[in-house]
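Following this message is one structure expressed as structure tokens.
Only a single protein chain was left out; the remaining protein chains are all shown in position.
And now, chain A:
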Amino acid sequence: MASSDDGDIFEEEGVEVPKAPIKSVNKENKDDKQMLSQLKITVSDPEKKTKQSGLKMQETFVVYLIESSPKTEDSTMIEEVSSLWRRYSEFELLRNYLVVTYPTVIVPPLPEKRANFIWTKITATDTFDADFLERRRGGLESFLHRIAGHSKLGCDKLVSDFITKEEGFREKVTATGFQAKSDSWLKKVNASLRVKQPDIRFEQLKCYANQLHEGASALLKVRAKLAERVYGIYKIHGNYARVFKEWALTENSDLKLALQKASNEVEVWANSIDTLIDEEDIIAEQLKEYLYFADSLKTVCKKHEAQQYDVEWYENQVMLTMTEKKKVLTGNTKAFSLSGMKARLLGGDTAEQTEQKLEQLDKNIRDLEDKFESHRSQASDFLEEALQEVEIFKKRKRMDLREIFISYTILQIKLHREGCAKWGKFKSLFDNLLKS
């Protein structure tokens, strides 16, 4: 039997696991030791890099520059500015490690692997496209900020190594053995479909996660359509610029001048959509984070179910063993059971044998009860912690979504104010003409 496995649910026989520090999660992110309050972290400058991989093959991929600098004078985390390059797959590795190592935490999502809900000014679904890289860069930065701002995740040594030490990251992560754990609970996840009594709060959470995913998908899909439409409308108006200019050539009065000015006004207004829509795209990317957060929520639910499954399994085992013990005590009266037939053919158990059996069964029962108890308390700790994490997540989400929708509203206000102003100018050109 493996050594004491309190604190870690994924322990396999013989595998040592570094304990995840259980920190009080009641504090807000204003803790002085918080990574985010001490460091300024930026992700920038996506660059293409090529290197040898395997025999004759070359691999081309993109790397991002991660820079961290101390925010205040008494930051103890790092001494000076640190900068290094990371590629997307390294972020993935970090995230997978965190998901396994901090099972109660709703780990922030990475930006999507492939472009979804993107509308096209130019075709932008190629992984090396500049717009795609920019969106990914923003997502990676947000990912790091959320991690750094989390009371548990931000304290992890591997996280700080990720942003300060370029070399050896992959090896260190592999050394934690998290991969094996990840594989083992994947197996359990499939088995967990047969959980009899999942906690109702997690059932609700699962339901919410689905609604979040559906709601965000639907919204983002239509937003992309709408963005393309609005962009098109502005640009089509821009065609008038040329018409007015060419028309002005045939006039030789005040109309000529008015048309030329109008041509400029229309062109400027039509081009104003570029920056406006870029801003909207950024807001959409922020909303997308919550779409992918839904998956993180579901993961936590699955972990709960996996645990609950274990608890129920041990409970069941205990019951079975007790039933077995009872059978031995009362003797087997059933004529056609296997043990009954064995007794007939080979003779019944001697008193000694029965005694031995009972001893073994008692031992088993004790062991199973221990296991059951430890799993039960583990599950209950998990539950408590996870629910606290969910509350943290919800608070964060409330703030973030509010920010997002306010930004969207402000952007619309900006767009319409500009529209009023530009068309007002346009109108006055021709009103002046009518007056004279």
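Brief remarks on what is shown
We adopt the following convention: a residue touches a chain if its C-beta (ideal position, glycine included) is under 8 Å from a C-beta of that chain, and two chains touch if they have at least 3 such contacts; residues count from 1.
The criterion applied here is as follows: contacts and distances are computed from a predicted model.
Name of the non-displayed chain as stated in its UniProt record, restricted to "PX domain-containing protein", "Cullin family profile domain-containing protein", "Trafficking protein particle complex subunit 10" or "Aldehyde dehydrogenase": "PX domain-containing protein". The chain that is not drawn here is touched, among residues A:V81, A:A175, A:A218 or A:M319, by A:A218.
Listed for chain A, the residues touching the missing chain in the whole complex are 208, 211-212, 214-216, 218-219, 222-223, 225-226, 229-230, 232-233, 236-237, 239-240, 243, 246-247, 249-251, 253-255, 258, 262, 394, 397-398, 401-402, 405-406, 408-410, 412-414, 416-424, 426-427, 429-431, 433-434.
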